[in-house]
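In this view, the complex is presented without one of its protein chains, the others remaining in place.
Order as written gives the chain letters A and B; numbering starts at 1 within each chain.
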Amino acid sequence: MSTSRLVNGVEVASHYRDANHQYQSNKEGLWLFMVTEILMFGGLFVGYIIFHGIYPEMFAEGARSLDWKMGFINTLVLIFSSFTMALGIYFIQVKQNKKATIALAVTIACGFVFMLIKYLEYTHKFHLGLYPGRMLHMHEGAPEHANLGMYFGFYYCMTGLHGIHVMIGMGLIGWVMIKNMRGDFNEKYFTPVEGVGIFWHIVDLIWIFLFPLLYLVG
Amino acid sequence: MAHGHNEHHIMPLKTYLKVAGALFLLTFLTVGAHVLREHFEPFSAVIAFAIASVKAYLVMAFFMHLKYDVPSNRLIFATGFLFLALLFGICMLDIYTRIFQGNVL
Partner (left out) sequence: MGHVSTGKSYINEEPGLKSWFTSLDHKRIAILYFVAVMTFFLIGGIMALLLRLELFSPNTAGSVMEHIPNFLRKAGDTPADLYNQVMTYHGAMMVFMVIVPGIPAIFGNFFLPLQIGAKDVAFPRLNLLSWYVFMAGAALAVSTFFFSKIDTGWTFYTPYSIRSGTSVVMMVVAAFIMGMSSILTGLNFIVTVHKLRAPGMTMWRMPLFCWAIYSTAIIQVLATPILAITLLLLAMERTFGVGIFDPKLGGDPVLFQHFFWFYSHPAVYIMILPAMGIISELITTYSKKTIFGYTAIAYSSIGIAAVSFFVWGHHLFVSGQSEVAGIVFSFLTMLVGVPTAIKMFNWLATLYKGSIEFRAPLLYALGFLFLFAIGGMTGVILAVTAVDVHFHDTYFVVAHFHYVMVGGTLMAIMGGLFHWFPKIFGKMHSETGAIMSWVFIFIGFNVTFFPQFILGAKGMPRRYFDYIPEYEQLNKISTVGSWLIATGFIIALITVIKGLTSGAKAPKNPWGSKTLEWHAESPPIMHNFEQDPIVTAGPYEYK
(Lines give C-alpha, C1' and ligand atoms only; values in the text may rest on other atoms or scores of the structure.)
Protein backbone atom coordinates (compact mmCIF):
# COMPACT_ATOMS: atom_id res chain seq x y z
CA MET A 1 0.00 0.00 0.00
CA SER A 2 1.79 3.05 -1.17
CA THR A 3 -0.91 5.46 -2.22
CA SER A 4 -0.96 8.88 -0.63
CA ARG A 5 -2.84 12.09 -1.11
CA LEU A 6 -2.04 15.77 -0.68
CA VAL A 7 -3.88 17.50 2.16
CA ASN A 8 -3.07 21.21 2.71
CA GLY A 9 0.35 20.78 1.18
CA VAL A 10 1.18 17.73 3.29
CA GLU A 11 1.45 14.28 1.80
CA VAL A 12 -0.75 11.94 3.83
CA ALA A 13 -0.56 8.16 3.36
CA SER A 14 -3.94 6.62 2.65
CA HIS A 15 -4.17 4.70 5.92
CA TYR A 16 -4.16 7.93 7.93
CA ARG A 17 -7.18 10.17 8.42
CA ASP A 18 -5.33 13.46 8.08
CA ALA A 19 -1.95 15.13 8.48
CA ASN A 20 -2.21 15.39 12.24
CA HIS A 21 -3.12 11.71 12.57
CA GLN A 22 -0.05 10.83 10.55
CA TYR A 23 2.13 13.26 12.49
CA GLN A 24 1.09 11.92 15.90
CA SER A 25 1.65 8.33 14.74
CA ASN A 26 5.11 9.10 13.39
CA LYS A 27 5.97 10.94 16.56
CA GLU A 28 4.97 8.00 18.75
CA GLY A 29 7.00 5.62 16.60
CA LEU A 30 10.00 7.92 17.03
CA TRP A 31 9.69 7.98 20.79
CA LEU A 32 9.42 4.21 20.93
CA PHE A 33 12.61 3.97 18.93
CA MET A 34 14.32 6.40 21.30
CA VAL A 35 13.37 4.15 24.21
CA THR A 36 15.33 1.34 22.58
CA GLU A 37 18.34 3.66 22.23
CA ILE A 38 18.18 4.58 25.90
CA LEU A 39 17.93 0.93 26.91
CA MET A 40 20.81 -0.12 24.69
CA PHE A 41 23.16 2.54 26.06
CA GLY A 42 21.71 1.96 29.50
CA GLY A 43 22.96 -1.63 29.47
CA LEU A 44 26.50 -0.28 29.15
CA PHE A 45 25.93 2.20 31.96
CA VAL A 46 24.65 -0.57 34.23
CA GLY A 47 27.73 -2.68 33.48
CA TYR A 48 30.02 0.29 34.09
CA ILE A 49 28.48 1.16 37.44
CA ILE A 50 28.55 -2.45 38.63
CA PHE A 51 32.22 -2.92 37.83
CA HIS A 52 33.06 0.53 39.11
CA GLY A 53 31.58 -0.63 42.41
CA ILE A 54 33.68 -3.79 42.37
CA TYR A 55 36.98 -2.23 41.27
CA PRO A 56 36.88 1.43 42.35
CA GLU A 57 40.67 1.87 42.38
CA MET A 58 41.16 0.32 38.97
CA PHE A 59 38.52 2.64 37.52
CA ALA A 60 40.15 5.59 39.25
CA GLU A 61 43.44 4.69 37.62
CA GLY A 62 41.75 4.52 34.24
CA ALA A 63 39.93 7.82 34.69
CA ARG A 64 43.19 9.55 35.63
CA SER A 65 44.57 8.80 32.20
CA LEU A 66 41.73 10.72 30.55
CA ASP A 67 42.02 14.46 30.01
CA TRP A 68 38.84 16.00 31.40
CA LYS A 69 39.51 19.22 29.51
CA MET A 70 38.97 17.38 26.23
CA GLY A 71 35.72 15.96 27.52
CA PHE A 72 34.72 19.38 28.78
CA ILE A 73 35.27 21.03 25.39
CA ASN A 74 33.35 18.22 23.72
CA THR A 75 30.46 18.71 26.13
CA LEU A 76 30.27 22.38 25.22
CA VAL A 77 30.44 21.55 21.51
CA LEU A 78 27.67 19.00 21.78
CA ILE A 79 25.41 21.26 23.84
CA PHE A 80 25.89 24.03 21.33
CA SER A 81 25.04 21.63 18.49
CA SER A 82 21.89 20.57 20.34
CA PHE A 83 20.95 24.22 20.58
CA THR A 84 21.48 24.83 16.85
CA MET A 85 19.54 21.65 16.05
CA ALA A 86 16.58 22.94 18.07
CA LEU A 87 16.93 26.27 16.27
CA GLY A 88 16.79 24.45 12.93
CA ILE A 89 13.32 23.19 13.78
CA TYR A 90 12.31 26.57 15.20
CA PHE A 91 13.27 28.38 12.00
CA ILE A 92 11.25 25.97 9.86
CA GLN A 93 8.28 26.53 12.17
CA VAL A 94 8.50 30.30 11.66
CA LYS A 95 9.00 29.92 7.88
CA GLN A 96 12.66 30.99 7.79
CA ASN A 97 13.90 27.93 5.95
CA LYS A 98 17.17 29.58 4.85
CA LYS A 99 18.16 30.20 8.44
CA ALA A 100 17.15 26.63 9.25
CA THR A 101 19.64 25.36 6.67
CA ILE A 102 22.39 27.42 8.29
CA ALA A 103 21.48 26.12 11.76
CA LEU A 104 21.58 22.54 10.50
CA ALA A 105 24.92 23.14 8.78
CA VAL A 106 26.36 24.50 12.03
CA THR A 107 25.08 21.39 13.81
CA ILE A 108 26.91 19.15 11.36
CA ALA A 109 30.05 21.28 11.77
CA CYS A 110 29.83 20.79 15.55
CA GLY A 111 29.57 17.07 14.92
CA PHE A 112 32.82 17.25 12.96
CA VAL A 113 34.55 19.17 15.74
CA PHE A 114 33.34 16.60 18.25
CA MET A 115 34.63 13.71 16.17
CA LEU A 116 37.94 15.51 15.58
CA ILE A 117 38.51 15.92 19.33
CA LYS A 118 37.51 12.28 19.82
CA TYR A 119 40.03 11.33 17.16
CA LEU A 120 42.78 13.27 18.95
CA GLU A 121 41.86 11.60 22.23
CA TYR A 122 41.85 8.14 20.68
CA THR A 123 45.16 8.55 18.88
CA HIS A 124 46.73 9.90 22.06
CA LYS A 125 45.55 6.80 23.93
CA PHE A 126 46.81 4.51 21.18
CA HIS A 127 50.11 6.34 21.36
CA LEU A 128 50.38 5.48 25.05
CA GLY A 129 49.35 1.90 24.36
CA LEU A 130 46.03 2.25 26.15
CA TYR A 131 44.04 -0.25 24.12
CA PRO A 132 40.99 -2.13 25.37
CA GLY A 133 41.22 -5.46 27.16
CA ARG A 134 44.09 -7.77 26.53
CA MET A 135 45.43 -5.42 23.81
CA LEU A 136 46.37 -2.94 26.55
CA HIS A 137 50.10 -2.55 26.45
CA MET A 138 51.37 0.57 28.18
CA HIS A 139 54.60 1.88 26.73
CA GLU A 140 55.72 3.54 29.95
CA GLY A 141 55.50 1.56 33.13
CA ALA A 142 53.01 -1.14 33.89
CA PRO A 143 49.38 -0.61 34.92
CA GLU A 144 48.84 -0.61 38.68
CA HIS A 145 45.88 -2.93 38.24
CA ALA A 146 46.19 -6.03 36.12
CA ASN A 147 42.71 -5.71 34.62
CA LEU A 148 42.95 -2.03 33.66
CA GLY A 149 42.01 -3.24 30.18
CA MET A 150 38.43 -3.57 31.42
CA TYR A 151 38.20 0.16 32.08
CA PHE A 152 39.37 0.89 28.57
CA GLY A 153 37.01 -1.77 27.27
CA PHE A 154 34.16 0.25 28.74
CA TYR A 155 35.72 3.52 27.61
CA TYR A 156 36.02 2.45 23.99
CA CYS A 157 32.65 0.67 23.92
CA MET A 158 30.79 3.63 25.36
CA THR A 159 32.52 6.42 23.48
CA GLY A 160 32.74 4.26 20.36
CA LEU A 161 29.03 3.44 20.29
CA HIS A 162 28.33 7.08 21.06
CA GLY A 163 30.69 8.17 18.27
CA ILE A 164 28.90 5.89 15.80
CA HIS A 165 25.65 7.56 16.82
CA VAL A 166 27.21 11.00 16.30
CA MET A 167 28.23 10.00 12.78
CA ILE A 168 24.83 8.51 11.98
CA GLY A 169 23.27 11.69 13.36
CA MET A 170 25.48 13.85 11.16
CA GLY A 171 24.44 11.83 8.12
CA LEU A 172 20.77 12.19 9.03
CA ILE A 173 21.10 15.93 9.62
CA GLY A 174 22.81 16.24 6.24
CA TRP A 175 19.88 14.40 4.69
CA VAL A 176 17.22 16.66 6.21
CA MET A 177 19.34 19.73 5.39
CA ILE A 178 19.39 18.79 1.71
CA LYS A 179 15.66 18.08 1.82
CA ASN A 180 15.14 21.47 3.44
CA MET A 181 17.17 23.17 0.73
CA ARG A 182 15.01 21.45 -1.89
CA GLY A 183 11.97 22.97 -0.18
CA ASP A 184 10.46 19.72 1.11
CA PHE A 185 9.55 21.19 4.49
CA ASN A 186 7.19 23.93 5.57
CA GLU A 187 5.68 25.08 8.83
CA LYS A 188 3.03 22.36 8.53
CA TYR A 189 5.30 19.49 7.64
CA PHE A 190 8.75 18.91 9.12
CA THR A 191 8.44 15.51 10.82
CA PRO A 192 11.80 14.16 9.54
CA VAL A 193 13.64 17.19 10.92
CA GLU A 194 11.93 16.73 14.25
CA GLY A 195 12.77 13.03 14.31
CA VAL A 196 16.42 13.61 13.45
CA GLY A 197 16.44 16.38 16.06
CA ILE A 198 15.20 14.06 18.78
CA PHE A 199 17.84 11.53 17.77
CA TRP A 200 20.53 14.19 17.99
CA HIS A 201 19.34 15.31 21.41
CA ILE A 202 19.51 11.69 22.59
CA VAL A 203 23.14 11.64 21.49
CA ASP A 204 23.66 14.80 23.53
CA LEU A 205 21.73 13.37 26.46
CA ILE A 206 23.95 10.30 26.60
CA TRP A 207 27.07 12.42 26.46
CA ILE A 208 25.79 14.55 29.35
CA PHE A 209 26.04 11.42 31.50
CA LEU A 210 29.11 9.91 29.83
CA PHE A 211 31.20 12.99 30.58
CA PRO A 212 31.01 12.87 34.40
CA LEU A 213 30.96 9.08 34.41
CA LEU A 214 34.15 8.58 32.41
CA TYR A 215 36.14 11.75 32.94
CA LEU A 216 35.23 13.06 36.36
CA VAL A 217 33.98 10.40 38.76
CA GLY A 218 36.34 7.53 37.84
CA MET B 1 -0.07 21.93 28.79
CA ALA B 2 -0.47 19.18 26.23
CA HIS B 3 -0.57 21.42 23.24
CA GLY B 4 0.18 20.29 19.74
CA HIS B 5 -2.93 18.22 19.27
CA ASN B 6 -3.75 20.02 16.09
CA GLU B 7 -1.10 22.69 15.81
CA HIS B 8 2.63 22.32 16.20
CA HIS B 9 3.72 24.07 19.35
CA ILE B 10 6.24 26.86 18.73
CA MET B 11 8.54 27.80 21.58
CA PRO B 12 9.83 31.39 21.50
CA LEU B 13 13.46 31.90 20.54
CA LYS B 14 14.14 33.44 23.93
CA THR B 15 13.36 30.14 25.68
CA TYR B 16 15.88 28.30 23.52
CA LEU B 17 18.52 30.89 24.36
CA LYS B 18 17.77 30.65 28.07
CA VAL B 19 17.94 26.86 28.05
CA ALA B 20 21.21 26.84 26.12
CA GLY B 21 22.63 29.40 28.53
CA ALA B 22 21.60 27.30 31.51
CA LEU B 23 23.18 24.20 29.95
CA PHE B 24 26.49 25.99 29.43
CA LEU B 25 26.39 27.36 32.95
CA LEU B 26 25.73 23.92 34.42
CA THR B 27 28.61 22.44 32.44
CA PHE B 28 30.97 25.02 33.93
CA LEU B 29 29.48 24.25 37.33
CA THR B 30 30.23 20.54 36.85
CA VAL B 31 33.84 21.26 36.01
CA GLY B 32 34.12 23.76 38.84
CA ALA B 33 32.87 21.17 41.30
CA HIS B 34 35.36 18.71 39.82
CA VAL B 35 38.29 21.05 40.34
CA LEU B 36 37.26 21.62 43.95
CA ARG B 37 36.27 17.99 44.49
CA GLU B 38 38.50 17.52 47.58
CA HIS B 39 36.17 19.81 49.47
CA PHE B 40 33.07 17.89 48.51
CA GLU B 41 34.15 14.31 49.18
CA PRO B 42 32.45 11.94 49.46
CA PHE B 43 29.67 13.74 47.62
CA SER B 44 31.53 14.81 44.48
CA ALA B 45 30.03 12.01 42.39
CA VAL B 46 26.54 12.79 43.66
CA ILE B 47 27.01 16.45 42.77
CA ALA B 48 28.28 15.60 39.29
CA PHE B 49 25.31 13.36 38.56
CA ALA B 50 22.78 15.71 40.12
CA ILE B 51 23.96 18.45 37.78
CA ALA B 52 23.93 16.01 34.84
CA SER B 53 20.33 15.09 35.68
CA VAL B 54 19.26 18.74 35.67
CA LYS B 55 20.94 19.16 32.29
CA ALA B 56 19.23 16.03 31.00
CA TYR B 57 15.88 17.37 32.18
CA LEU B 58 16.43 20.67 30.33
CA VAL B 59 17.36 18.87 27.11
CA MET B 60 14.38 16.52 27.32
CA ALA B 61 11.81 19.12 28.34
CA PHE B 62 12.75 21.94 25.98
CA PHE B 63 15.02 20.78 23.17
CA MET B 64 13.09 17.56 22.70
CA HIS B 65 9.80 19.38 23.37
CA LEU B 66 8.66 16.68 25.78
CA LYS B 67 7.16 19.34 28.02
CA TYR B 68 4.75 20.24 25.22
CA ASP B 69 4.29 16.75 23.82
CA VAL B 70 1.28 14.51 24.43
CA PRO B 71 1.39 12.67 27.80
CA SER B 72 1.57 9.25 26.15
CA ASN B 73 4.92 10.10 24.56
CA ARG B 74 6.27 11.26 27.91
CA LEU B 75 5.11 8.00 29.42
CA ILE B 76 6.74 5.98 26.65
CA PHE B 77 10.07 7.72 27.11
CA ALA B 78 9.91 7.35 30.89
CA THR B 79 9.30 3.60 30.50
CA GLY B 80 12.79 3.23 29.02
CA PHE B 81 14.41 4.64 32.16
CA LEU B 82 12.11 2.62 34.39
CA PHE B 83 13.13 -0.68 32.84
CA LEU B 84 16.76 0.34 32.98
CA ALA B 85 16.35 0.92 36.69
CA LEU B 86 14.87 -2.57 36.95
CA LEU B 87 17.86 -4.18 35.22
CA PHE B 88 20.22 -2.16 37.38
CA GLY B 89 18.36 -2.79 40.63
CA ILE B 90 18.16 -6.56 40.35
CA CYS B 91 21.73 -6.99 39.07
CA MET B 92 22.94 -4.93 42.02
CA LEU B 93 20.77 -6.95 44.39
CA ASP B 94 22.44 -10.12 43.19
CA ILE B 95 26.00 -8.83 43.13
CA TYR B 96 25.93 -7.15 46.53
CA THR B 97 24.18 -10.00 48.28
CA ARG B 98 26.79 -12.29 46.70
CA ILE B 99 29.58 -10.21 48.16
CA PHE B 100 27.72 -10.25 51.47
CA GLN B 101 27.51 -14.02 51.32
CA GLY B 102 31.26 -14.12 50.87
CA ASN B 103 31.10 -15.76 47.45
CA VAL B 104 33.86 -14.81 45.08
CA LEU B 105 32.80 -13.20 41.86
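Operating definition for what follows: a residue touches a chain if its C-beta (ideal position, glycine included) is under 8 Å from a C-beta of that chain, and two chains touch if they have at least 3 such contacts.
Since the structure is predicted, the reported quantities are computational estimates derived from the model, not experimental observations.
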item: Absent-chain contact - pick from A:G9, A:G43, A:P56 or A:G129; value: A:G43
item: Interface residues of subunit A (partner: the chain not displayed); value: 1-2, 13-15, 21, 24-26, 28-29, 32-33, 35-37, 39-44, 47, 50-51, 54-55, 131-135, 146-147, 149-150, 153-154, 157, 161
item: Where the unshown chain meets subunit B, residue by residue; value: 72, 79-80, 83, 86-87, 90-91, 93-95, 97-98, 100-101, 103, 105
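Here, only the chains that are shown with their structure count from here on.
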item: Centre distance in Å when subunit A and subunit B are each reduced to the mean of their C-alpha atoms; value: 15
item: Contact footprint of subunit A on subunit B as seen in their complex; value: 5-6, 8, 10-11, 13, 16, 19-20, 23-24, 27, 30-31, 34, 37, 44-45, 48-49, 51-52, 55-56, 59-60, 62-64, 69-70, 72-73, 76-77, 79-81, 83-84, 87-88, 91-92, 95, 105
item: Residues of subunit A touching subunit B in the complex; value: 20, 24, 27-28, 31-32, 34-36, 38-39, 42-43, 45-46, 49-50, 53-54, 68, 72, 75-76, 79-80, 82-83, 85-87, 90, 93-94, 187-188, 190, 197-198, 201, 204-205, 208-209, 211-212, 216-217
